[in-house]
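Apart from one protein chain that is not included, each protein chain of the complex appears where it belongs.
In order of appearance the chains are A and B, and numbering begins at 1 in each one.
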Amino acid sequence: MNRFHSLAELDPAEIRDLLALASRLERNPEPQALAGKLLGLLFLNPSLRTLASMQAAMHRLGGTSVVLAPGQGIWQLEHRDGVVMDGSAAEHVREAIPVLAGYFDALGVRAFAAGVDLEADLADHEFRNLASLAAMPTINLESAVDHPCQALGDWKTLDNLGVPADGKLVLSWANHPKPLPLAVPAAVVHMAAARGMEVVVLRPDAYALPEPILARARSAAEASGGRVSETADRAAALAGAHVLYGKSWSSPAHYGDLETERDLRKRLTTWTIQPDWFDGADPAAHFFHCLPVRRNVVVADAVLDSPRSVVVRQAHNRLWAQMAVLHRLLGGSR
Amino acid sequence: MNRFHSLAELDPAEIRDLLALASRLERNPEPQALAGKLLGLLFLNPSLRTLASMQAAMHRLGGTSVVLAPGQGIWQLEHRDGVVMDGSAAEHVREAIPVLAGYFDALGVRAFAAGVDLEADLADHEFRNLASLAAMPTINLESAVDHPCQALGDWKTLDNLGVPADGKLVLSWANHPKPLPLAVPAAVVHMAAARGMEVVVLRPDAYALPEPILARARSAAEASGGRVSETADRAAALAGAHVLYGKSWSSPAHYGDLETERDLRKRLTTWTIQPDWFDGADPAAHFFHCLPVRRNVVVADAVLDSPRSVVVRQAHNRLWAQMAVLHRLLGGSR
Partner (left out) sequence: MNRFHSLAELDPAEIRDLLALASRLERNPEPQALAGKLLGLLFLNPSLRTLASMQAAMHRLGGTSVVLAPGQGIWQLEHRDGVVMDGSAAEHVREAIPVLAGYFDALGVRAFAAGVDLEADLADHEFRNLASLAAMPTINLESAVDHPCQALGDWKTLDNLGVPADGKLVLSWANHPKPLPLAVPAAVVHMAAARGMEVVVLRPDAYALPEPILARARSAAEASGGRVSETADRAAALAGAHVLYGKSWSSPAHYGDLETERDLRKRLTTWTIQPDWFDGADPAAHFFHCLPVRRNVVVADAVLDSPRSVVVRQAHNRLWAQMAVLHRLLGGSR
């Protein structure tokens, strides 16, 4: 493995290897595996879990990391090609990324969706451009339409909880004051489909996921024996579900149109996830969310504070999952 | 010791042990004592000394630290329970802290007083709430009414300078453009009282310390043989003093009332500490301040630049004191 951009780039055996290594590292520390290795972490957007857990992962393996956040003591970076740089950005990524590639053994990059042009975001143009400039192993710390660290950690959480490989996972849209990226929904439906699950996307009609995201998940499902469907019917979706994965995202139908979205959301205030959503689900059904989560907007306190909620376990599994990724990328096993 | 929240939680033998360990580590480095250990540092407020010295302390013992500062590349955190999170905070501490607890071996938290509700600040509600969410050793990096790292470093400085255990320490209020927290005054009066000193709080009447802060110090003085009093009489306070500890703080009588405070302070411009304040003090009397200090507002250049001033020594002792705390919390001696 020489990069970690998407679970969709890995074959099932590679994913199983990472999951096994994550569990092994959780049980048997390898505090010198990456001694002397140096990871650069380029955050073009805010973070808490990824920021903390990537640094912790590197240190737990004996390596070190350096955080770089343009706009916070670092020049703003220009991304567009061919532009006359007479604005606020002092440096172009075509210099910045190759420069950093000379200082570190691997580079993690977080680059959210711009949220303006759906096609560009679905093509993950910005992250792919940045990664292409780095002649070194690169890690996707969340791009416009993927978040493989989250997906791998979630897969481990599903395994640890004993959720059946062919169990039912419902990814439900939820309310939120802002239009959010499609990265986690895209990564989660693919991950659950690749795991062989019955994946149901529950959402208002205006929030139907873009076809390329569903197509990728369906393709994974075909290989694994899983299934992928979408619905606006909450009761049908949740009947017998093993997992309710809550998450808000932008309306693909009104992408970048903030006003229309705002009006839409005013009529969708019943999409705050409540305890009674679980009424027809499997009695042991779990609540997942990638965090950060807005309490009593996305999901009620009564769900988050109940034993159904495993959001903190998900976050903790990010650490072990990322340690496995770093171990494979930086040659710790050699 | 499984947490370091306040010197007032430790018994005299535990404090003596930390001081002895701090001095031992100053003389005899233990560069591998905390090898492999990882400290998270959550700064909800600015810092220079604490930020630099906690990282240095961890590294000097062979461990590593990760700094996390919400608002600087990290989501704003919500602290209130039961709130509908439709504002600027994207994440609740009820998720953030337990998540971080899974990544680190110990967590330091800096959470200043809100400065609005005196009762809430005196109860140290926010810090206690944050610490209660972390299932791991926690360190108070300055809370609403305590700053045990400062207090422990100051105790070491008093010892190093040979200030008599039953010597006289005057904590004097000083002028400042802003109303500041009560954390350092509260920690210092308790520390000096617990050391057995004669503690005099010198302040204008509107700046009398709240009764719970004085009561805690008096209780420590009873056990140690020290004394605690308050006065607005400068000459009486400083007569024979071994230490003049300068510090500004908010008026407890007008807590959160910024306008009244501003008017009050306009009449208190003589409370800039000057060389002649030492006229009746012990000839070898020292000037202490926790830093940061505003020159020529809190204290005149002529005091800070004189041999009386030991403010830099105080700051340096923070390093050794915190190394002792980390050593005890993270099992370096085992």
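Methods note: contacts are C-beta pairs under 8 Å (C-beta built on N, C-alpha and C of every residue); 3 or more make two chains touch, one makes a residue touch a chain.
Keep in mind the model is a prediction, meaning the values are calculated, not measured.
Touch with the chain that is not drawn comes from one residue among B:L141, B:V311 or B:A324, which is B:V311. Of the candidate positions B:P12, B:P46 or B:G240, contact with the hidden chain is made by B:P46.
When the missing chain is restored to the complex, the residue among B:R3, B:H59 or B:R128 that touches it is B:H59.
For the chain left out of this panel, the touching residue among A:I74, A:A123, A:L264 or A:A302 is A:I74. Contact residues of chain A toward the unshown chain are 35-36, 38, 40, 64, 66, 68, 70, 72-75, 78, 82-87, 90-92, 94-96, 98-100, 102-104.
In the full complex, chain B touches the hidden chain at residues 29, 31, 43, 46-49, 51-53, 55-56, 59-60, 62, 64, 67, 69, 72, 177, 291-297, 301, 304-305, 311-312, 315-316, 319.
As a working rule, only the chains that are shown with their structure count from here on.
Spacing of chain A relative to chain B, judged by their CA centroids, is 40 angstrom.
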